[in-house]
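Every protein chain except one is present and positioned as in the full complex.
Letters A, B and C mark the chains as written, and numbering starts fresh at 1 in each.
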Amino acid sequence: MNTIQKLTELFTRFPGIGPRQAGRFVYFLLSSSHSYRSELIRLIGSLKDETKICTLCSRFHSNHADTCSLCVDKNRDSSLLMLVEKDVDLDNIERAKGYSGYYFVVGGTVPILDKNPEESIRVKELEKAVTGRIQEGLKEIILAFSINPEGENTTQFIHRVLEPLIFEHDIKVSTLGRGLSTGSELEYSDSETIKNALKNRV
Amino acid sequence: MNTIQKLTELFTRFPGIGPRQAGRFVYFLLSSSHSYRSELIRLIGSLKDETKICTLCSRFHSNHADTCSLCVDKNRDSSLLMLVEKDVDLDNIERAKGYSGYYFVVGGTVPILDKNPEESIRVKELEKAVTGRIQEGLKEIILAFSINPEGENTTQFIHRVLEPLIFEHDIKVSTLGRGLSTGSELEYSDSETIKNALKNRV
Amino acid sequence: MNTIQKLTELFTRFPGIGPRQAGRFVYFLLSSSHSYRSELIRLIGSLKDETKICTLCSRFHSNHADTCSLCVDKNRDSSLLMLVEKDVDLDNIERAKGYSGYYFVVGGTVPILDKNPEESIRVKELEKAVTGRIQEGLKEIILAFSINPEGENTTQFIHRVLEPLIFEHDIKVSTLGRGLSTGSELEYSDSETIKNALKNRV
Partner (left out) sequence: MNTIQKLTELFTRFPGIGPRQAGRFVYFLLSSSHSYRSELIRLIGSLKDETKICTLCSRFHSNHADTCSLCVDKNRDSSLLMLVEKDVDLDNIERAKGYSGYYFVVGGTVPILDKNPEESIRVKELEKAVTGRIQEGLKEIILAFSINPEGENTTQFIHRVLEPLIFEHDIKVSTLGRGLSTGSELEYSDSETIKNALKNRV
């Protein structure tokens, strides 16, 4: 295998990339500028060194400190902690600009009938994070997982894990509201969504 | 044009049907049983005679009476009235089995910048229906329109139309809850939906 | 079940129509004109009486005669006979305006490993049609079936059935040319199509 073929093969391991698109990436790099390729190499090379997992929320960050910029932002609402599956979920919620509390990235979901759910997500780090946030006035934990069986299983598992802490410190646990999303038409909405939209009418 | 071509042409006027599918309908009828075609003819022929617009909710129905079976069902919750755009919306909400109040079909939506909105929907019939339901203990009107600009414009217009009645009789007006619908993933949800899901968290 | 529900149920048997679209058909008919519904009923009612299966090509037609207008058109090329699966295939080929010979509709395809292929298609009528066309100067039979395993199986079965006639009268048998179709891009074409496009280059 020559360089083109080897690099194509490496790109096929990128998430969602098949051999054809991987090939196109290589031809794109061949026609790109020297400075673009240098910068790409430099950033991939330093990515791991300049990125840490935040000791508070477990997300990846590129701060010099051990904690990410979000976790040390004192202007955020310390009464709220939102649990999400992965970094891109957190990024998307921040983009929506509607939430001002803190986060914790659990790092996965708990598959249904999973025998060792504590290995699928960061249980220890979660308990530590919640304990820490309680000291700073935590009042509500928002479980923000996807609306599908695995997401709901994750919600239930975490609820059980946090039960003692929640009970002892009288913390409210909530889940994201369900109902009609942007663009929904009544004619095509599923029964579950219609029921939730009715229950949560405002 | 022969019979096949003429019938194909008539089927192309059915909603969402192009010439190819219309042709397939004709070939389907040619290979269907005599009794199926007879029944189809009989029902199309009697459809209009046996169908009326309910004098209470404005939906199509096939009762002998002037009112539909839903409107005369005394077991339903007379404190609730839901306004929907069209019959199929009502059918879908009934299928979801989560609502037990009464309905009114406004018969359309109000386009943005529409100069004569009172011609787009059944304003008079609506006022009459609401007045009637007030006599029977109406407490809340649910505006159940699609989550798009035209649906929201319809909500606003109807709110203005009903304002005097609502004010006088202290009726609550609500809209369907917004949030994550079945199958939603946080990574791909739009900002508006995320904000609503947060606001309506439970 | 009332008239609306019964008619909805009948429409769900139309090819490709689910309960939602069937419901929309009924509401469409309710808001259509009286004359449209009358014409629809009249045409469905007379469809079978005014339609026959052509004794020459086996397609449905609405002529007073026993044969369809295509089969009696003396301006067509009597040296060519194209075999197709179904009426809509014939209609689409006529729409393309590139063929001037005669047709025969075999009425189906032969599934792979089918034990009684002679029951899947009109074998007797086919042999009779070919024999008749031979008398009028037939020189080539075009097997025009879909490019998939079942279509190719049908091609092979019919080839075997017609072998004696073909051999005795020195008839050529051809299949539709394979290669790049409109809109094809080399980057995305499958291997089989590329090989055929190369073999059939012009």
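Throughout what follows, a contact is a pair of C-beta atoms (placed from the backbone, for glycine too) under 8 Å apart; a residue touches a chain by one contact, two chains touch by 3 or more.
Note that the coordinates shown come from a computational prediction; the quantities given were computed from them, not determined experimentally.
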item	value
Touching the absent chain when the full complex is considered, from C:Met1, C:Ala96 or C:Leu113	C:Ala96
Contact partner of the left-out chain, one of C:Ala22, C:Ile53 or C:Val88	C:Val88
Interface with the unshown chain - residue positions in chain C	84-86, 88-89, 92-93, 95-99, 142, 144-148, 174-202
On chain A, residues whose C-beta touches the chain left out of the figure	2-7, 10, 13-16, 20-21, 23-30, 32, 34, 36-37, 39-41, 43-48, 50-51, 60-63, 86-88, 91
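Simple rule for what comes next: only the chains that are shown with their structure count from here on.
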item	value
Centre-to-centre distance between chain C and chain A (centres being mean Cα positions), rounded to whole Å	54
Where chain A and chain B are represented by their mean Cα positions, the distance between them in whole Å	38
Multi-partner residues of chain A (at least 2 other chains)	187-188
